[in-house]
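A single structure is presented below for examination.
Just one protein chain is left out here, and the rest sit where they should.
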Amino acid sequence: MRYLEPLLVAVGVCGIFGLWEAMVAAGIVNARIAPAPSTIAPMLVELLGRANVIKSLGVTLYEVAVAFLISVPVGFFIGFTLAEMPGLGAVFRPVVNFLFGVPKSIFLPIFILIFGVGIEQKIAFGVFTTVFVLILGGISAVESVPRELVTVARAYGANRLQVVREIYLPAMAPVLLESARLGMIFNITAVLLAEIYGARDGIGYRIAGWGESLQMPQLYAALAIVATLAIAVNELLQQLETRLGAWRQRPA
Amino acid sequence: MTQSAVSARAVTQNFTVEGQSTLALDAIDLEIPPGQFVALVGPSGCGKSTLLSLVAGLRLPTGGTLLCNGEPIVGPVPQRIGMIFQEANLLPWLTAVENVAFPLKLRGMPKRERLEAARAMLDLTGLGNFADRLPHQLSGGMKQRVSIGRGLVQDPGVLLLDEPFAALDEQTRMVLGDEVLRIWARTGKTVMFVTHNLSEAVYLADRIIVFSARPGRIVDDVPVDLPRPRTFSMMSSERFGALKDRIWAHIRDADH
Partner (left out) sequence: MLRTPRQIRWAQAALAVFVLASWELLPRFGVIPRLFVPSLSEAIGALYEYRAEYLAHLPATLVEILVSYVIACGGGVTLGMLIASSPRARRMALPVLRSAYAVPMVVLYPVMMVWFGLGMGSKVAFATVFAFVPTLLTTVAGVASLSPHLLETARAFGANRWQRILYVQVPASLPTLIAALRLGGALVIVGVTVAEMLGAVEGLGFLITRHRTLLNSPGVYGGIILVLLITSAHEVLLRRLEQRVQKFRES
């Protein structure tokens, strides 16, 4: 019975695909703009075999990874600084909150003006979009450390380094991971948007191209690939977050 | 005269917040002989917890001297002075046994040794079966037992307890109180026990120090001459009531 609910969800999802297939077969849905899943699946396999598609995927993954690897330390560092220094924090936190609320996607044309359409632009835009989430996450993580535990550690003779290693790090880990996961979602979205808007390579660029030339099976297959990868990365980070945050459960 | 386990001479504590200076403790003189069980009582904010944190070495007094076995207290010395807090303050990501072993980890003891020592301590406090549970899986009373185990694991000569049972229900409080007495009787440690609960103070202690309202001064030093081991029925005796009245008189008259 424990698996009833996930099973129902799985059945539901299959049902939707089945319905889609049926509607195309019955002619209700125009196969030219929404081809049946049965045509998309083989195309998916074919795409994964094409060297230039794999290369494009690689470019996108590279951009996503580099942007993430830059944003995380920068964002967390700024966040920690703002949280630990009350004066700086009080001045800049409303600024960060405000900037976080400003939609970053609309600044994309500026990035093209400055950086062109190359890989660096995608990375820069990714960092720009993601770093604010991570700053807020860093602040939140430091604030989530219960001060009483620092007192306990000190009462038992912990020095500064030990307080950081034994109290701060384990306490902050789940919050940092959660904000990293959220940041990654923003990051992937930003990089793909930039690729669709203007690029020379990348899976987003290809998707835009297939859309323009009305190559629908390729388009849908690529969408499926992107969606699967994004969900997989999210799941991975979610598992880590759960593992490191199991102790945060409320008492039974 | 044997050296005091804990000695406070003219200890004063000033707190400065946003330019305002508050006197929390005013010239405290206190000598506690080894092995004595001392309760500290007084109205809220009278500084008894502050005194405890000074003895624990978490702060330095703004005036006066604090000694432990003749040596000045300049910082936390967990091997000699163990502290148990009101909220158990267990590290939520560590199991019970890991929590008890925590002070030993800070000192660099290898993993197997310290977990063994911690497990032994948990058996002592009756939590042997719960060693691998996380704090959120333990009741309030159990968490305090773990906290007590943690305070005892380095076998300190002095134990400081800061209202450890305040957050617990009455039954658990009584059970744990007996537990602390049992450990104290067997190990002969010096105990400083802060509480708001007058019955608890009279039941547990050899001697009760009564503080005034802020700034805290010692207004009475009450020896508790009830026989040991203490029993529940003693709590309804006349002597018990008289002692409580004596303490209550001070607290009631203090300006709150």
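Should a chain be cited, it is by its letter among A and B, assigned in written order, with residues numbered from 1 in that chain.
To be clear about the criterion, a contact is a pair of C-beta atoms (placed from the backbone, for glycine too) under 8 Å apart; a residue touches a chain by one contact, two chains touch by 3 or more.
A quick note: this is a predicted structure, and the numbers were derived from the prediction, not measured.
A.B. asks: Since one chain is left out of the picture, which of the remaining chains does it touch in the full complex?
C.D. replies: Among the chains that are shown, those touched by the missing chain are A.
A.B. asks: Would you indicate which residue among A:Cys14, A:Leu48, A:Leu69 or A:Ile114 is in contact with the undisplayed chain?
C.D. replies: Only one of A:Cys14, A:Leu48, A:Leu69 or A:Ile114 touches the chain omitted from view, namely A:Ile114.
A.B. asks: Which parts of chain A are in contact with the chain that was left out?
C.D. replies: Listed in rising order, the touching residues are 5-6, 8-9, 33-34, 86-88, 90-91, 94-95, 101-103, 105-110, 112-114, 185, 188-189, 192-193, 196-197, 204, 207-208, 210-212, 214, 216, 219-220, 222-223, 226-227, 230-231, 233-235, 238.
To be clear about the criterion, only the chains that are shown with their structure count from here on.
A.B. asks: Going by the contact rule set out above, which residues of chain A touch chain B in the complex?
C.D. replies: Of all residues in chain A, those touching chain B are 146, 148-149, 151-158, 162, 166-167, 170-171, 246-252.
A.B. asks: Chain A touches which residues of chain B in the complex?
C.D. replies: So the residues of chain B in touch with chain A come to 56-58, 76-79, 83, 85, 87, 89, 91-93, 102-103, 105-107, 134-137, 150.
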